[in-house]
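A single protein chain has been omitted from the complex, and every remaining protein chain is retained in its original position.
Read from first to last, the chains carry the letters A, B and C; within each, the first residue is number 1.
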Amino acid sequence: MRIVVQDIPFDFGAEAAAFAEGRAESGAVVTFTGIVRDVDGGLKAMEIEHYPGMTEGALSEIAGQAMSRWSLEDALVIHRHGRLEVGEMIMMVATAARHRKHAFEAAEFLMDYLKSRAPFWKREITKDGAEWVAARDEDEDALTRW
Amino acid sequence: MRIVVQDIPFDFGAEAAAFAEGRAESGAVVTFTGIVRDVDGGLKAMEIEHYPGMTEGALSEIAGQAMSRWSLEDALVIHRHGRLEVGEMIMMVATAARHRKHAFEAAEFLMDYLKSRAPFWKREITKDGAEWVAARDEDEDALTRW
Amino acid sequence: MDVLYFAWVRERIGIPREAVETKASTVMDLVDELRGREERYAAAFADISALRVAVDQQLTDFDTPLAGAREVAFFPPMTGG
Partner (left out) sequence: MDVLYFAWVRERIGIPREAVETKASTVMDLVDELRGREERYAAAFADISALRVAVDQQLTDFDTPLAGAREVAFFPPMTGG
């Protein structure tokens, strides 16, 4: 299990390849990547604030839950903070399990919990200024699945 | 949309990175990778037979359905045939969508259909000989979700 | 008409494909013709619930008409992914 919180970009291809390499016990690897999306053509950048110390702890706890609940062979969470341009990768998760259903479910669980339980806050920078992204009810509702 | 059927290995990291690169319209990229798993320590290799011509058509049809059903920005399917050693990657799918739920669902749909509707047949080579892998009822049952 | 066999169907019949002259009107009629040929065909087609069929590279059912079909393939349930 590996948790990374950093302000610099990460190499998605290299991380995904290293995670999947030689998983002869797993059979199934799922990755999810979140990218700064230019919602209506007006986004200039995204700023992500976090809570140093708590962030790593919260992500470790969420990943640990996923590991034991789906008997994962491994899990990876990388999340950036600071300023990100449109098209840049915000974060990724990866899961390795024996069966694909478990790898998919564990990755979705990681995302759902990370969204609503890890201390990150996004601010969108547009030509009109900066605005904090509001939490969506559907993100909180997603937790009820688990 | 890209469909690849080949006997040589593919570069998962490079394919995943190229697929996710600059997806400023998507926001969410999911990949799934299937790896030759050494089930009970006795597997020497896997051989995959396919139906040239029909394989590409069936995968295109399945990926096309996923594209339109989840309004994907893009989809990728790579599947190997021939002989694969333990730990080698058999196949991958990737999906790019605006929201993570759609990217996850479309990837799971691709996998469920690919498993039971694309003409591939696996044979396990162990020290005791070669045996065709039997289709699992749960793979057929998985299609009822869609 | 080309008839193709894959996986253990191919192994049981002993060849990957053959040209078949037939007036069979459905896939099932073709199966019955092939069964009558030799023991290896009868063995391969003994239990068609264990088989799948594609006509002109489209997965289909055993009651599909063969009018105009150029290629019929028999194989076990798929196990890709």
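In this text, a residue touches a chain if its C-beta (ideal position, glycine included) is under 8 Å from a C-beta of that chain, and two chains touch if they have at least 3 such contacts.
Note that the structure is a prediction, hence the values are computed from the model and not measured.
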Displayed chains contacted by the hidden chain, counting the whole assembly: A
Contacting the left-out chain in the complete assembly, out of A:9, A:53 or A:82: A:53
Which residue of A:3, A:20, A:63 or A:91 touches the chain not shown here: A:91
Hidden partner chain, residues of subunit A it touches: 34, 48-51, 53-54, 57-58, 79, 90-91, 111, 114-123, 132-135, 139-140
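As a working rule, only the chains that are shown with their structure count from here on.
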Chain whose Cα centroid lies at the greatest distance from that of subunit B: C
Subunit A and subunit C: spacing of chain centres that average the CA atoms, whole Å: 48
Multi-chain contact residues (two or more partners), subunit B: 34, 111
Sites on subunit C at which at least two other chains make contact: 81
